[in-house]
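Please read the structure below before turning to the comments.
Heads up, one of the protein chains got dropped from this complex, but the rest are sitting where they should.
Moving on, here comes chain A:
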Amino acid sequence: MTEWTPLDPALAKVLPTGEPVNVSRRGFLGAASASALVLGFGLPVGAARAQAAGAAPAVVPGTRVPAFLAINPDGTIRLQSPFAEGGQGVWTAMAQIVGEELDADPATFVVENAPTGPDYQVINGKMRITGGSMSVRSSYDTMRRLGASARAMLIQAAAQRLSVPASALSTQPGRVVHQASGRSLSYAELAPHALDLPAPTTPPTLKDPKDFRWIGKPQARLDVRAKSTGKAQFAIDSKVDGMLHAAVQHAPRLGLAVGKIRNEAAVKAMKGVHSVHVLDGAVAVVAPRFWHARRAVEAAQVDWVEPTGASYRPMPATFSTADHAAHLATVQGTEEVAETAGDVAKAFADAGAKGTLSATYHSQYLNHAQLEPPSALARFNADGTLDMWFPNQAPDMFLAEVAKVSGLPPEKIRIHSPLLGGFFGRHFLYPKGNPYPQAIELAKRVNAPVKLIWTREEEFLRDPLRPMAAVRFRGAVDANGMPLAIEAVSATEGPREGIADKRSGEIDPTALEGLAGKSYALPNKRIAQIFVKSPTTVAYWRSVGNSMNDFFYEAFLDELADKGGQDPYAVRLHLLSGNARLTTLLKAVVDLSGGWKRGPFTAPDGTTRARGMAMASPFGTQTAAIAEVSIADGQVKVHDVWQAIDPGSIVNPAIITAQVNSAVALGLSQALIEEAAYKNGERVARNFDGYPILTPDRMPRVHVRIVESGEKMGGIGEPGLPAVPPAVANAVSRLRGQRVRTLPIGTLS
């Protein structure tokens, strides 16, 4: 016997209701949709008994089919995704994975972002975030089993309908088939019958990967047409009845408070203004139209005052990024060692001054610069509940914070998580870095729903930044000119500790990943951090520590190769000897580029060019990249980037190729032009005019080769980035005969 387990109430609330809800297992029908017939499951008997006995039912994330799947009468399949779609293609990947085992064409899926709740904590069965390039690799098995469970259920229903044993049935996409009689039933026909059946008591058998129909194929993305016709809805597009708009002016330095608004009466009297509000570190204007709110809040003349008590990372009035870079390069402090091998001191002694090299490298602060500015819409309802719409990569984590800020219990709060207009790490919980607390406060004060948009200028002021670092390297070469030792000491603060705003008691892995964790068999190494708290707020940024640390390491490795009179390709092959996977990968990118050709050489168009290479091991995936560059009028032109990527095994090669293109663009953007600079404690630039990002004319051709080693599945969204900046820097260094040690490369003299 199976007993119906109520769906997570949050799901029922978030879905449109069109019919009365019965207190029965079919009650789910009404909650799911006015017209949907829903494939239903019960919990395994043990769990149901525990529930009947009064114990809280333990939800095993990713197992309760009705929380994820609904089969509509038209045959479309609605899937609640535990992961947010922000361009990385995860909704299509989820449809491929579930569809594969369900035996349903992924093109028939309609994917939505799931509400909060325990069912969707599918990352290793205990967490829900969209980040760390974790989505597919952490939920692959779970989502396959989910699809297989649903398929088994449909087969059971068909067995009853056709009065044949389940073992006599098979499936074709969207249908259960009885081969012997030629009869078949569609999933849509079977869904209501499946609802009344017990759940399978044994785990369903998963397909042999050699029989995959969709996994591993370049399935078209599900969201492309909507995104090509303006129909895709982002958080900033959210609208509810009676909604007012809000805009804010933040303190120019974090931590400053509003003293007074000198022209408050004049601002209140401006056309279209509903009300003016003093918030924590900001002034807000609420208006029926956003344009009026924005114009008024920007007209506000505010006296900002220094904080009196403790505040989160107050920005000093003296801070400049130029001074901070100099400080990071020279600061003395405890060197916390993350990784060692061999005997570094002896290696340097053996190499002597002649075989030893020192250099200091720098990275810069970066904005996420996702094109959709952050927004938050808050609506307090008459029944005491709160609905919120805002971009986020972790709905349940935000739910907990919204509960604190609003004073409501979590069960009275619904978090809506629309499509993300880019994220790159922007939409995690960041103290002082998300607009939702302001929207909640304003909605309370004006007693109406409020949608707050941070203008680009306010966003660039409060966007927490990719940390900057200075790395002091020493390297030694042996008698053959091959690398013997590398010591790297990075003065920085990792984003994990920076966001928490406290030391964790151990080295923050996000500070050093890419300096530590390199795959080369270097006999002697010492990788350490000098912790230096960033005066800015900091954040995860696509590929996190790897976004800068692989630049440092791979560029210095080329420097060391030059020191030893060795070719960088030969050096890398040497350091990978015995590592078949990475040797194969490096050779693959060399092959893809038509053979290793470091240059400088003269291209057919008469320009002088050079190539650089680099490797990285980020997020469980292995990458190798080669870039070809020339220089004209002080500007680096990147003509081609070749990248070989080995994520172990794959779900969608077309999306991987697109993600590598995307990562190349972001990697180039930071390598060539981006820098979030401060002077006198204030941002130098607060929009794209002063903080340019990569433009179409600077996009290189990108050539991708996917290598499936069959190793454990790695990530896709971020791994394509880290090898790009060092490949470019190494090419530029070769071309100029002068090392690039600081990003961005900018204009060369």
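Quick note on the criterion: a contact is a pair of C-beta atoms (placed from the backbone, for glycine too) under 8 Å apart; a residue touches a chain by one contact, two chains touch by 3 or more; residues count from 1.
Convention: contacts and distances are computed from a predicted model.
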{"item": "The complex's invisible chain, by UniProt name, from \"Isoquinoline 1-oxidoreductase alpha subunit\", \"Cysteine desulfurase\", \"Response regulator receiver domain-containing protein\" or \"Protein-methionine-sulfoxide reductase catalytic subunit MsrP\"", "value": "\"Isoquinoline 1-oxidoreductase alpha subunit\""}
{"item": "Sole contact to the chain not displayed, among A:Y140, A:Y187, A:F234 or A:Y678", "value": "A:F234"}
{"item": "Residue touching the undisplayed chain, where the options are A:V704, A:A729 or A:I745", "value": "A:V704"}
{"item": "Touching residue (missing chain; options A:A180, A:L371, A:A521 or A:A580)", "value": "A:L371"}
{"item": "Candidates A:G421, A:G514, A:G564 or A:G620 - the one touching the absent chain", "value": "A:G421"}
{"item": "Contact residue for the chain not shown (choose from A:Y140, A:F290, A:F473 or A:Y569)", "value": "A:F290"}
{"item": "For chain A, the residues touching the chain missing from this view", "value": "86-89, 220-221, 223-234, 236-237, 239, 245, 271, 289-291, 369-373, 419-424, 453, 455-457, 592, 642, 654, 657-658, 661-666, 687-689, 693-697, 699, 701-705"}
